[in-house]
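Please read through the structure below; I'll follow up with questions.
All protein chains of the complex are present and in place, except for one that has been dropped.
Letters are used for the chains, namely A and B, taken in the order the chains are written, and counting of residues starts over at 1 for each.
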């Protein structure tokens, strides 16, 4: 069992195949063109793609980028996607549906993603995306938002917050008052509505999510250049974590790197905090086992969860899954060899991270066979 | 020689044996009940307990938690404590006496701890605990505090500050004025006296300690959920470190993780700063050698000291000592094998960390045989 507890959809096949530049852009967290003398494959993630993906397309591991991209074009997006996704061997995916395009191209609808991957697909609703579409008189905006969220989450297993991108994680813990929310909503609704970045509204969204009761996934740690990394340190959430604790609503810290040890401390201390290793294990390449080890220094084994955070490219699903398996096997083999745990301990730890923890947290029903269905 | 330069006492045997839940609580830094699907043994520290402790109670290493706890109960607290403490093989312990209970149960008096462990026991006085008991007119509080500290420290080898918990480490460097202290004392004495968290008084306590001249141990880095981790980064102490430097009073940064590289830089730069690896090497389990390696990247070898930070459970003494030995051996064996140092270098480094550094810093007289006495 392998449950990808946080990911995004991948490019839909279109009339025109994506060119190499588009594919390259999706291989980094940067949305800028590469610097002179560098290319998107020239980093830890690029090596990992060349390690794990060519075999799924019938090429030897470590094929060079040009050969790989040529083979991918030859197969076409639909076939390459099917091969890469199924090679990832995912049982279930929790898909953040807040992004519907990548590099300006549409993403696969969830039903198609489910079919192509053979995995059961669950939805994660992005709070800011829902809120941005709520239009109402400011005085009625809170109720309109609450309704919109309830509607959007009818079939969702979790919500997702990108507070880290929009404002940073150093927010006051307290729920904003209704008057504050109405005032902030008025300003936002009356403004250019570029994107929702008002800290009062962002904080209100989190508290609305607490009310909904679904687990809240929060972006923390590294990401694209839109971020101020030091303000995405999950340790900054501690007051909010304490304030939410009585509700029992789970907070899932995504990515976390390079503050994953801080995230692990929060998971160690607070029963409702969980940590995710997605994005991080893909991007850190050959170093993934060490980074996973750093997470497991303090994080309870029952609160760490695999994900890929794949987005746009099916390669990122396969790389995410392969890197995770590789890192986990290497780490735990070292522990066993070193006398730090038994084979049974290692198996239990792996089963938790791979899916049992996510299945329990999100209350996933995996009993019936999953054959590419959206739940 | 193995000197535990910072620890606490352990549960006293009582009419009633502690139940499994109580023991479990003491196995994590969290004071909350474990999350659903998790248990106190399900983490790096739990694995380490199962690795090192069962043999001391006559069970095979990696015994499962239920078997271990049953055997512990069978032996009774007094016998289990004696076995676990003596298996730790400590020459001396510096015990922070600021905590007298754990999980609501009393801790062993120092003389009993000395007897059970066979180690020489020294006292470390917790500043905030002394200050909280000083009652005087605000205008005379500074003198009353100075007297109380002098009295409390008559036989102590060091003092301890929990500023990190009460306020955080980002304090102004300057000694507060007498007027500021009197005013703050007045407010505190007139208030509900819940716990001393006023930053002026906390800072004053540190400066009083500088005047006493004993080494000052400071909690830094991770700990229980009462902490804001990012405010416990020892780098935040830099202005205070500089201000204290002329006095020559040693500052010992405890735990430090995950900011141990920052702590090591302070020890590298400032003659009077020392770092401790207690708590950290216990909790990081199979990863302890790597974490110790990170400390030794910048910290002078003559300024790093072993401790356990054990509290409540004698298991934490044995695990702390065993994890330290294991991490040190593994790290230095790697260095030797790699050609980075000679066997004699490795032995000297180990001797320093294990006790020579602490013995020199705290001026411990270890010449006469220690047979469970309090010094």
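Brief remarks follow.
Throughout what follows, contacts are C-beta pairs under 8 Å (C-beta built on N, C-alpha and C of every residue); 3 or more make two chains touch, one makes a residue touch a chain.
Predicted model, so just to flag it, every value in this text is computed and none were measured.
Screening B:224, B:239 or B:329 for touch with the missing chain picks out B:239. Residues touching the missing chain, restricted to chain A, are 28-30, 32-39, 42-44, 47-48, 51, 61-62, 222, 224-225, 227-230, 257-258, 283-287, 290-291, 330 (touch as defined at the top). If you put the missing chain back, the residues of chain B touching it would be 233, 235-236, 238-239, 242, 245, 261-262, 265-266, 268-272, 290, 293-294, 296-303, 334-335, 338-342, 345, 356-357, 360.
As a convention for this text, only the chains that are shown with their structure count from here on.
Mean C-alpha position of chain A lies 38 Å from that of chain B.
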